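Every protein chain of the complex appears in place save one, which is left out.
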Amino acid sequence: MAYAEDYSPNELLVATAARELRDGELGFVGVGTAGRAFTLAVGIPIAAARLAQMTHAPNFTIYWGNLLSPDLQRIPPKLTQHHITTWPAAAQLSNTGDKCDMLARRQFDVCFDSAPQIDRFGNLNITAIGEYRRPKARLIGCLAQTDHLAFVSRPIVLTDLRKRTFVERVDFITSVGYLDGKDSRIKAGLAPGGPWKVITDKAVFGFHAETKEMQLESLHPGVTLEDVLESMSFRPALPQHIGQTEPPTQEQVRLIRQEIDPNRILLVA
Amino acid sequence: MAYAEDYSPNELLVATAARELRDGELGFVGVGTAGRAFTLAVGIPIAAARLAQMTHAPNFTIYWGNLLSPDLQRIPPKLTQHHITTWPAAAQLSNTGDKCDMLARRQFDVCFDSAPQIDRFGNLNITAIGEYRRPKARLIGCLAQTDHLAFVSRPIVLTDLRKRTFVERVDFITSVGYLDGKDSRIKAGLAPGGPWKVITDKAVFGFHAETKEMQLESLHPGVTLEDVLESMSFRPALPQHIGQTEPPTQEQVRLIRQEIDPNRILLVA
Amino acid sequence: MQRKLMQLSDAARLVPSGSCITIGGSIIRRTPVAFVRELIRQGVTDLHVLGFPAGITTDMLAGVGALRRVEAVYEGLFQFGMAHNFRRGVEAGEIEVRDFPETAMIARFRAASQGISFMPTKVLLGTGMAKHNPEQIREITCPFTGEKYHAVQAATSDFTVLHGYVGDEFGNVQWPVQRDSDDIDFIQAKAAQRLIVTVERIVPHAEIARQPTLTYVPHQWVEAIVEVPYGAHPGSCDGYYDEDEEHMQYYQECAKDPARFKEYAATYIYGVTDHWDYLQKAVTVKRLSQLSVR
Partner (left out) sequence: MQRKLMQLSDAARLVPSGSCITIGGSIIRRTPVAFVRELIRQGVTDLHVLGFPAGITTDMLAGVGALRRVEAVYEGLFQFGMAHNFRRGVEAGEIEVRDFPETAMIARFRAASQGISFMPTKVLLGTGMAKHNPEQIREITCPFTGEKYHAVQAATSDFTVLHGYVGDEFGNVQWPVQRDSDDIDFIQAKAAQRLIVTVERIVPHAEIARQPTLTYVPHQWVEAIVEVPYGAHPGSCDGYYDEDEEHMQYYQECAKDPARFKEYAATYIYGVTDHWDYLQKAVTVKRLSQLSVR
């Protein structure tokens, strides 16, 4: 298991995300959007899922589009409609409502989410920047992100670390993380949950067991604590010891490049 | 439109029921059971529906099994499973829940129901005779009869007139007719509705506009008022003038015998 | 995907006495009769059954004294008449019943399938079912319209057992395009805590993956899948075989009389070693071929 020396930032994220996926689990991956948002919300998660399948979690499966357990050995060459319609999968339930039911019944173990705003307590905003009724920037709405954060056991947030993204308090709570910290999520009526990890381009975060504040876990190779703190609008909790994010192994990099995404469909931006 | 002189009691019931069906409407017909119960709950309603289609209501359609608008020109020779599975129809929705939704949305205009107990206010009992928790006779439960009486605009009850069937008060209210009469049905929270007609082997009944008591409408040819009153445990409301049930026409009898039920599958008992 | 394929006896062993168990199918169609015979053979008793329309499986359990309580929309045997064993048990005060009309029972299974503890419905207003069951049916008010509703309790059970058409070793179960959809197997599967499915035939996963929209039970919901050809006999499996009218009539003849039903059970349930042995006793090759509609 020799670590790779030559790997891209995205490859590091794929390997880091893959490590959070466990054998036999079901993960939720979104669809759509373009550019960097696509890579964060779709490309890296699918690559991580397939990497997990090929290494430590052969029975890890995903929900994608409305497909349950699509065959990740046969990732379509392009994500236009017909390739989704005809992608071999174990099941495609009768409508999107069935997926929501699986979410509410807590049948998903992990999910991948991205957002233009996330705050100290892991609340996400993909709805509106500024005033909700007359926003500075109207965003995309909610999709099922609210549902993920309400019902999935271990949501994984994938977002680049930027001052305008990591804010003290989101302008609008699309998705409840740990709300106001401590037991406020539970008091609001939600089951235990909330973001499990926040994987960024500079560092990995978790959440403090008691206060539920976002807490730095590891710095990516070559990134300093100062880099990280300067890229955030709030100061995260800092543990006694800050580790380094484990780099991908040579084998992981080989699998990503040669088998999972040889045509760079997933890791595009 | 000459009236027939030679017709069976069941043929009279078919013609009487058919007259209540209007063009473009949707009717609910049950399935299953055997003997006289089958003829009352299934055979007569299907024959009436087809007769209505062939005469005054060409666009009348039924729901039967889980089939919407099965082709009544092709009534199966036997009602075993495969004949139901393969009966041509406009639609077979994904599960029985969809039918219940159509009921609750009041998409059915008429339905046909039968019961071992019906009372003065048109409440029906198909659940238990005697004490509910320790019944003298346990019956079949509820099926969707409760739903019919709650949600269908004009339920039609088809039951033979017997003292033990037409009782002052049902032992158990499976299906709410006019509850305790007057506006008690509405006060209970239900929408307007309740049984439209009660068609028996001796007479046809409706319900009094104000009191909601069962009211005699017409006597079948050859039946006297005394016959009727002796066959009931309560005295129905009697109008000023009691008419005679219109007999089937020669053409109706011909259609029933030659085209609708030539093999006596429907009118068996 | 994980392998969930099991033998019938091992799958039945998952269910302890005293369990609450949802039984799928409809009366005498696509209902897991072979599984229930196996449960009875293993001596499982004191069962609480949730059904939609209950039928032959519930009546069998009543006949051998293994039934404590039923919640369903109907108990009977369709064109073959009343469920005699069940009826006797209720009249003797040995079996407890909670009755629900279809809209209410579906609301209960939908609630369970959607991860919520109740569902609103108007169908029970004014009925005897609501009057006699304040534990599971309670009045509520719509916060928007002020209308009166009942909340009905989610239909949650320890186990759910269905009989299906075909499936793969991972537990993906598919229906054919031509089928009889007059049941709520899909909702019951989605509502299940621990789901056991018997199927007419196990097929390769590649066959399933070719038409994923036909999968109505995805592998994620399934704990055990078992290949049981003719698993619904003497009932029918739409698209596979019709109900065995002769056997059903014989069953009813026996069920009318407790002593004769004891004989029936001794012959067809206790007196066989397994499902193959049952088929050997209950049908001939000629009979199976007459029942087949494939």
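For reference, chains read A, B and C in written order, and residue numbers begin at 1 within each chain.
Criterion: a contact is a pair of C-beta atoms (placed from the backbone, for glycine too) under 8 Å apart; a residue touches a chain by one contact, two chains touch by 3 or more.
All of these numbers come straight from a predicted model, not from anything done at the bench.
The chain not displayed here makes contact, within the full complex, with A, B, C. Although one chain is not drawn, the whole complex shows that of A:Q53, A:N66 or A:S231 it is A:N66 that touches it. Checked against the full complex, the candidates B:T16, B:T33 or B:T61 give a single residue touching the omitted chain, namely B:T61.
Counting the whole complex, the residues of chain B in touch with the unshown chain are 24, 26, 59, 61, 67-69, 71, 88-94, 98, 100-102, 104-107, 151.
Touch with the hidden chain on the side of chain A covers residues 31-34, 38, 65-66, 79-82, 84-86, 92-97, 99-100, 103-104, 125, 127, 132-138, 140-147, 150-151, 172-176, 179, 185, 188-190. Residues of chain C that touch the chain left out of view are 116-122, 136, 138-140, 142-145, 147, 149, 151, 153, 177-179, 181, 211, 213-214.
The rule is short, and it goes like this: only the chains that are shown with their structure count from here on.
Identification of common neighbours of chain B and chain C yields an empty set. Distance from the chain B centre to the chain C centre is 29 Å, each centre being the mean of its Cα atoms. Annotation: 58 Å between the Cα-based centres of chain A and chain B.
Shared interface positions of chain A, defined as residues touching 2 or more other chains, are 94.
Under the contact definition stated at the top, the residues of chain C that touch 2 or more other chains are 186.
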